[in-house]
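Take this structure first; my questions come after.
Removed from the display is one protein chain of the complex; every other protein chain stays in position.
The block that comes next holds chain A.
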Amino acid sequence: MNGTPTAAAGSPTALVELAGVGKRYGNVTALEGVSLAVRPGEVVCVLGDNGAGKSTLIKIVSGLHRHDDGVFRIDGEEVRLTSPREALDRGIATVYQDLAVVPLMPVWRNFFLGSEPVTGRGPLRRLDTAAMRRTTREALLRMGIDLRDVDQPIGTLSGGERQSVAIARAVHFGARVIVLDEPTAALGVKQAGVVLRYVAAARDQGLGVVLVTHNPHHAHLVGDRFVLLRRGSMAGSHAREEIVLDELTRQMAGGSDLDRLGHELARIRPSEPDRKAP
């Protein structure tokens, strides 16, 4: 985007950068010392078990909550977001798991809901339906989604397709960074594949993607960098070439914790070979 290259690496400025960010709710520390950077055309996966602080991180990046410690930069500029609207205006769009779609409305009406283009003036001011249909079809095609009929109710699409329309919508309305909250959690293997394909399509269009998930298999398919969270703090940050899937899975599941669990279960059922022994 406005890519002022940093002197050191020559890589573009991070669209979103967190440095040592923390968040407290009263006495409870929800997040501590988290750092990550998302550059254009990069997928950063945030991995963690339930309660690891993933949703707190999303809330900070999407402008729902303000961080207490550390630095949050957008395009290199330090910010404190006060509302989701402000995040949107700065190009950060969040696609939540429980998607913001109206099932009985056609795809094209959903696509433009809240930002409908109008044409004509006075009492003849009306929705530009032709442009809405055309733009929806084009925006979806650009993401590789080929809906023959954008007039069908969005509820008739599969979960993966709906998720993909939401991503295409975010891209169309000027998002430069998309934050995806567990996009594959409720989906079957095939549908998850569909969504991951569109994540890759968004990346190939030069967007930054923050993919929040607890599924290391899905993350490893598209991720450029993996940030591991455990109990509110960073448990690791690895570039794609530094880590293999097995290691990622092991670390995410709690590393030595899992080894101990393996031993424990092996004792209960001695016939089972101890597969996870280091």
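Rule of thumb we're sticking to: contacts are C-beta pairs under 8 Å (C-beta built on N, C-alpha and C of every residue); 3 or more make two chains touch, one makes a residue touch a chain; residues count from 1.
As a convention for this text, contacts and distances are computed from a predicted model.
Considering only "Xylose transport system permease protein XylH", "protein-glutamate O-methyltransferase", "NADH-quinone oxidoreductase subunit K" or "DNA modification/repair radical SAM protein", the record for the omitted chain gives "Xylose transport system permease protein XylH", by its UniProt protein name. From the options A:89, A:138 or A:204, the residue with contact to the unseen chain in the full assembly is A:204.
Touching the missing chain, out of A:129, A:233 or A:249, is residue A:129.
Residues of chain A that touch the chain left out of view are 99-105, 109, 112-116, 118, 125-127, 129, 143-149, 151-153, 155-156, 194, 197-198, 200-201, 204.
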